[in-house]
Structure formats: structure tokens, C-alpha cells
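Structure in C-alpha cells, see below.
The other protein chains are all here in position, but one chain of the complex has been omitted.
Chains here go by letter, A and B, matching the order in which they are written, and residues are numbered from 1 within each.
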Amino acid sequence: MAISRNNLLAAALIAPLFAVVVASFIVPLAVTLWTAIGNPEVRETLPRTTAALRGWNGSDLPAEAAFAAVAAELAQAQESQSIGPLARRLNFEEPGLRALLLKTARAKDRLSAPYRTSLVELDARWGDASLWRLIARNAAPLTTLYLLRSLDLTLTPDGKIATAPADESIFLALFARTFVISFWVTVLCVLLGYPVAYTLSTLSTRWANVGMALVLIPFWTSILVRTTAWFILLQREGPVNALLLGLGIVDAPVTMIFTRFAVYIAMVHVLLPFVVLPLYSVMKGINPAYLRAAASLGAPPWKRFVRVYLPLTMPGVAAGGLMVFMLAVGFYITPVLVGGPEDQMVSYFIAFFTNQTINWGMAAALACLLLAMTAILVVVARLIVPGFRLGSVSP
Amino acid sequence: MQSKFASTLLALAAAAAVAVSGAATARDLMIVGFGGGFQDNARKHLFQAYEKASGVKVKDDVYNGEMAKIYSMVKAGDVTWDVVMVEAPELVRGCEDGIFDKMDWSVVKKDKFIPGGTSTCGAGAVLWGLSLFYDQTKIKNGPTTYAELWDTAKFPGKRSFRSTPKGTLEIALLADGVPAADVYKVLATPAGQQRAFAKLDKIKPQIVWWKSGTQPVQLVGSGEVAYAVGFTGRTVRANAENGDKYPLLWKTLLYSVDYWAVVKGSPNAKEGFKMIDWITDAKPLLALAEDWAVSPANKEAAANPKIAVKNPGMLSSHVADGLFIDTEFWVQNGEDLEAKFNAWVAK
Partner (left out) sequence: MTTGNGLALGLRTFTAIVLVFLLAPIVAVFPLSFSAGELLTLPTPGYSLRWYDDFFTSSKWLLATRNSFVVGIATAILATFLGTLAALGIYLGRFRGKAFLVAMLATPMVVPVVVTAIAMYFAFSFVGLNNTLAGLIVAHTILSVPYVLITVLATLQTFDRTLLRAAATLGAPPPAAFRRVLLPLIAPGVATGALFAFATSFDELVVAIFVAGPQQFTLPRQMYAGLREFLSPTIASAAVLLIVCSLFLLAANEYFRARGKARTAPDDPAEPN
């Protein structure tokens, strides 16, 4: 089997991009997945304790060696300033453990052999076997905790799956909210975009070009600029309120900024061109002969629309709609700038866990789930719209 | 035509490469703060003054308290910030996480600080506070305590709080009648936490949350909200610029200390400690206090009577009325309460 010269050349041409995509995109995604399930803190900070716990059967309490090891290693970790990640990890699993770990670390001088008694004297929790089981369990290199928490589940100290406490269970609701908002934005975009695309497709070339240019201008304007514009317009003392007051529609300024309404308006504004453009291109391609044939067969206008035109435009609707939905699901900037805390979507929390709480595990877990959902959408899209490619949107 | 195109391409690429690499050469000492009027004045009286005194070039920048950048810098071993201003619990946690260097007390003189003004990894910079305010040109008699702030019948309009549990949960408990001395004891219990969230639930639809220090004054100024709990320094400044519109209700004060810390792995660490020692001295702080209402963590500066008279915003004269934000409490319970708060606020 000789690889033709053509294909060798082709491979050489494709290789650079392929290498860059793998190194700078596929590998980082793999790193993210690893971050979502990685569990290095206990193993790295408490190696001797981990070793001492290896032979333990899980009931009663571990041997003196484990107690001695944990006392020494916690003190050592505090001295070398490496106790933070361990404290954060275990505290995330079981609130209150940070305080325990730090207290134990700082009490180094007051602890002495036999550590089995002195540690329990310091704090009764050290005499609780379930704490030790938790530590032993987290010596494993992988964990499902972050993924579970992203689905409002958690692990009990003994390692069983349970529902997370109600005051921390927001993620399922968050995913639901993300999909609901994206769905309604898509519906609105299609409802608004369809008539516009149709009208533009019926205009003379000159006017159609003008119309398309007017659609392209916002398309080429950055999302941030457009969202900022809405941020300004929807202020209490901004022009929209001024207009409403001037027209007498309301008596007092309406709060529009930082509300769900603002998120919808801004998102529809940003995503509308993504529906108009493919629809226009599909509609331009529809042969008017079909409609004339239907008319000559006696079909009234509404029937011509419903039975002939609409089905012909469905690929455009599906392509545009799916594109809008997928973009909406991953939206970050618009809800952050114009929405309130109750309007934030999954992407906000991914950013939050990365930048604010420094819980990379949760950020990565949410990102992986979001990616999985998007992947499912793409598969569904392929099934519904044959030949669905994202390259089908041409400006 | 092809060769011309190719040579233009190469020239652009070369220019880009030079521009990119130029950004990574040896750098000046970088000190990062929270911005606002404090930093503008600190730049003049502390950073540039130190530059003049020591000959070391100093650059400054602003951040929003987001620790992630510092964590990622330290982790990557490419530290571009040398000295950072940090709030107390973030300092302690950062110290435990190993992203701040232990303060070099041989360079920075420990005994010049007020009690509570030093920490393992931090040297006290200034006190800062949160307090309630509103526009008294628009509202004649506004609420004067947190309990009154919850009375939406008597005091209609929106309220604005900081979008963090620290500072907000305490206010809720104070409004619910918990005496200041017991606030943290109550907040440490699950029942106490639920009580705070329940209290906040009562006015949640009226709350507009702020994230950045400039927002409270802007929100009240534009009429977006009627009452806000914001940084006292910014409120004092707004009063100085716009006439005394915002009354400073000292009985609603919550305060804490901001520290200077050196980022671990900084190539300018030694110089950083020297700078910290210099900018926490009484003389530069007194000069700063002439232009901006600060409450220095330096004993001598804080005790200087001239400052208290000149700056009504001087926190150390009002701390008796206020509630000290308990650092240790927030170090231990911060992560947990932040998770609960974020879940609650996003509902």
C-alpha cells in the first residue's frame, strides 16, 4: 500500500495545524477533565499517613503510627505553607475540617506520644473512625466528588452517594435555568428573525444588500460592545426609561438592568443575526416556481406558506436555531453584565470557581458537564439536520 | 508580487515577535492594590515617594481582590506581582496556601503596628470599613441602624449590599437584634446562619448587589438604589467632592484591616519587604492622610491628633461604635459560607 505523493504532501500541510490543535486544545481539555477528577491533596501532603492507613481495616481506629504521622505531617505542612490545599480539599468534603486540621497543626508543641490519646484529647473528632475513613478514601488518586457536587449530589464520609444539603444544591437548577433561558432566546430569535429574513429575501437586490448590511453591522460588532450598549440603555435614568416616561407608558422609571428581562433582550440582540443570515441564504435559494405551482393548483396563500414554503425553509431554521441555542448555552459575558445574581448561567459559576473561590475541581467538573451537554446537542443536531455543519453560517 | 507579500509577512511576524518578547524583560517592583482614591493618593505619597527615597522603580496596578491570579502566578512560577494589598481572611488563607511569603520581621519593624496589625504573612496597611449611607438631599430621614434598614414600609426603595457573605451576614444578624459581641458566636452555628439568610430573604427582592467599590456611590448617586452599605473611604471622598450628601452613620460601621503581603516566588521579594517597611512608617502615612482619609495601622500615625481632626473618616476614632470583622472566623468558615451565600443569592 503506497501512500501517494499527494497524500504525503497533504499530510505535511495538515500536520502543523493538527499539532497545534492537539497541543493547545485537545491536551488542555484533557487537563481540564483530569482536574475535575484528580485528587492529589491528601496523597501529596500526608504521604506517611496514607502509607500508615494502607493496612487499616476501616473499623475501630487506625494504629498509633497513623496518628503520629498525621500530627507530624500537619505541623510540617503548616510550616512549609502547604497545608492550605489540603485544608480546602477536606473542608469541601466536610465543612469544619479546615479548622480541625489547622488547630492540630498549630498544636504541635502540645502533642506528644502516644498520639492516639493526645490527638483525641485535643479534639474528639480524631477519635471518630469516619474521619479516618474519609482521609483513607481520599488517598485515592481520583475522586468523583466534584462531578457529583455539580449534579447536587455528594459523598458521605463513608463514601456513599447522597443528595447534597439543600442550601448548597444549586447546580441542577442552574443547568435547568441555562437551558430554559437558551430555549426562550432561541424561540424569540427565530420568531423575530424569520419574518425579517423573508422580507429581505423578497426585496430587490439593492435594498436586500442594504438590509443585509444593516444585519451584518451588529454581527461584526463585538458582543461586549453590544452588551455594554444595553447596559447603558437599560439604566434607571437611561434613554429607554426616558422614552417610556415620555410616552406616558409608565409613571416611574422601571428597573430593567440586572434583571432576567435585560438578559433576554441583550441575548436576543446579540444572537438574532445568527438566525437571519442562514435563513436568508436558504430563502434566497428557494425556487419561486414551487410557490407558483402551488398557487396554480388552487392553494390559498396561508396554505402555500404552511405546506410549501415553511418546510423548504426548515433546514435554515434548524441550522440557525441550533447555532443560537448552542451559543446561548455557553454565554458568559451578557448575563454577567446585565443580569442579576438570579439570572446567572453555568458559565458564570465556572468562572466563579476559577477566579474567586479557587476551586478548580468544581470549575473543571462544571466545564466537563457543559461540554458533554454541548456534545449531545451537536449529535442531536446532526440527526435532525442532515449535513449540519457549523461552517454553514457564512457572513 | 509574491515575494513582496512574503517579505511584508516576515516583517510583520518579526515585529510581532519583538513586541511579544519585549513584554517579558526584567521588571520594576510591582505593587498591587484595590484602586480607587486610596490608591491614587498612595501612588503619590507612598509608592512614588519610596521611589524617590530609595531609587528603586515602582509600578502599581489595581485588582479586585480576586486571588486566582496570584494563585496561578505562584503555581506557574512566573510571579509578576511583588507586593499586594490583601484583606485579612484572604491573607491568612493565602499564607496557609503558600502564596504569600512569611513577613520578614527583621526588615519590617514589628512594634510600630497597632494590635492586630500584624500577621504571619502580612504587615498592616490601613483599616477599612463598611457603613450604611443614603442621599440626604433626596431622603430627609433615612434609617440609622440596620434594624431600621429592614423596615421597607418606613424606608421604601432598594438597598445595596456587598456581594459577599463577609460583612453582609453580620448585618443581617445585627438587624435581627443580635448584640454585636455575640454576632460571630451566633453565626458559627447552623441555626445562626439560617437566621441570617432568613433575615436577608425578607428584603431580597429589594437588594441590588455590588461587587466593586465604586458601585455603591454610583448606585445611590444615580438613584438606582435608595440606601447602600459601602466603603467608608469612598463615601467620605464622595462627600468631599459633591457636598455632604451622604451622612456617615458610624453606628453601622463594620471594619477590618488590610495588609501588605509579598507574593511567594517574587524575584523582587527583598526589595518588597524594604518597601513595605517604608510605606508603613508614620511619616509617609501622615503625608497620605493629608490628602485621603485613611486610618493607618501604624500606632504613631493613628495616634496623631491632627489626623483625627482633619479626617472625619478616620476609622480609629469610631471603632468603638463599630463591629470588628473577625478574621479567624472568616478564615475557618469563609469557604463554607461563601458556598452557601452563592447558592442563596443565585436562587
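Throughout what follows, a contact is a pair of C-beta atoms (placed from the backbone, for glycine too) under 8 Å apart; a residue touches a chain by one contact, two chains touch by 3 or more.
Quick caveat, the model's predicted, so the values are computed rather than measured.
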Worksheet item: For the chain left off this view, which of A:Ala113, A:Ala162 or A:Ile217 is in contact with it?
Response: A:Ile217
Practice prompt. Have a look at A:Leu142, A:Val180 or A:Ile232 and name the one touching the chain we're not showing.
Written response: A:Ile232
Worksheet item: Which is it among A:Pro62, A:Pro95, A:Pro273 or A:Gly340 that touches the chain not included here?
Response: A:Pro273
Item to complete: List the residues of chain B that touch the chain left out of this view.
Response: 2, 9, 12-13, 16, 19-20, 23-24, 35, 61-64, 69, 72-73, 75-78, 80, 211-212, 214-215, 218, 221-222
Response to the item:
Across the whole complex, the chain not displayed is touched by chain A residues 4, 6-7, 9-18, 20-21, 24-25, 27-29, 31-32, 35, 192, 195-196, 198-200, 202, 205, 211, 213-218, 220-226, 228-233, 235, 237-239, 242, 269, 272-273, 284-285, 301, 326, 329-330, 332-333, 337, 347, 350-351, 354-355, 360, 363-364, 367, 370-371, 374, 378, 389-391, 394-395
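The rule is short, and it goes like this: only the chains that are shown with their structure count from here on.
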Item to complete: Under the touch definition given earlier, write down the residues of chain B that touch chain A in their complex.
Response: 66-69, 71, 93-98, 102, 158, 163, 197, 208-209, 222-224, 264, 332, 335-336, 338-340, 342-347
Worksheet item: For chain A, which residues count as touching chain B in their complex?
Response: 78, 80-85, 87-88, 91-92, 95-96, 98-99, 102, 167-170, 173-174, 235-237, 253, 255, 257-258, 340-342, 344, 349, 352, 354-358
